[in-house]
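All protein chains but one are shown at their positions in the complex.
And now, chain A:
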Amino acid sequence: MTARANALLVLALVGAVLLALLLGSVPLSPVRVLSALGLQGNPGDTLVVWQIRLPRALAAAVVGAALGMSGAALQGLLRNPLAEPGILGVSATAALFATFVLFFGLAGAGPLVLPLAAIAGALAATLVVAVAALRTRSAVTLILVGIGLSSFSAALMALLMNLAPNPFTLADMINWTLGTVANRSFADLAYAAPFLAIGGAILLTTRRGLAALALGEEAAEGVGLDLRRQRLAVILGAGLATGAAVSLAGAIGFVGIVAPHLVRPFVGYDPARLLAPSALLGALVLVLADIGVRLLSTDSELRLGVVAALIGAPIFVWIAARGRLVR
């Protein structure tokens, strides 16, 4: 059942990425896309496919995958169906550092300054929550620390916006927080890749422990789980993956919370087998949403984060209303 669900999701994801290559302001035929992919088409097609559409689709996919997997792991760790990648304060702190860079006009210093600042923010927040995890026995404390961190980062961000030197800086800040994968290049993907890979790998090693936590923390310790190590690993993994996702695309909500809920019934509600399909579904959803963003012709381009929230929030309410979300 799980294997079949994963296989279907992989097929759908590959199909969605191919679709993203075909569709756009200049529709390309499948033949032209394939020859461009093989670097044998006309130079214009090759440029569109390799420089614009493929990196953009891949960025949407890895961001969705990172958020989906982090959400699934955090819901398992905190045994809370409302947990999402932002709950540790990682997203908000990454956004704060990015805003800081924009405020002082440092983003012009190089193409990677902004994403690297976001990564640094994510790592700082991850560190704070990890220290809290070492010092407390209670998962609720972790949630509270995360909420506190989020609120503080949001307050500082509001302060920076409040003091923005000119309307353009303010617009940059707001745009960044809306979330988008427009104009992402393979260079952007390359700097984020190690963080995504390490974060994802760490999360995958925590799978068995997440299943044990379904029994409750005390019983999980009873069956042989090292609770402290489990918490640190999930926080580090989710922090790295989410931080990389935020640095690549800004804030994109609801994918991390909705994707795990949608696949949970198909893996027998097992938190361990949930990680891979949550990542795949998160990737699929964002690739499709980004195609939608590109196809809708509006005067100013729609932001992926806005569209994801517009679709994600009603789905979330629908899942919650069906009653199986919280038991």
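Rule of thumb we're sticking to: contacts are C-beta pairs under 8 Å (C-beta built on N, C-alpha and C of every residue); 3 or more make two chains touch, one makes a residue touch a chain; residues count from 1.
Please note the rule applied: contacts and distances are computed from a predicted model.
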Protein that the absent chain corresponds to, by UniProt name, given "N-methylglutamate dehydrogenase subunit C", "Peroxidase-related enzyme", "YdbS-like PH domain-containing protein" or "ABC transporter ATP-binding protein": "ABC transporter ATP-binding protein"
Absent-chain contact - pick from A:Phe168, A:Tyr269 or A:Trp318: A:Tyr269
Listed residues A:Ala20, A:Ala98, A:Val181 or A:Leu225, member touching the removed chain: A:Leu225
Contact residue for the chain not shown (choose from A:Arg207, A:Arg231 or A:Arg294): A:Arg207
Residues belonging to chain A that touch the chain removed from view: 2, 76, 79, 207-208, 211-216, 218-219, 221-226, 264, 268-273, 324, 327
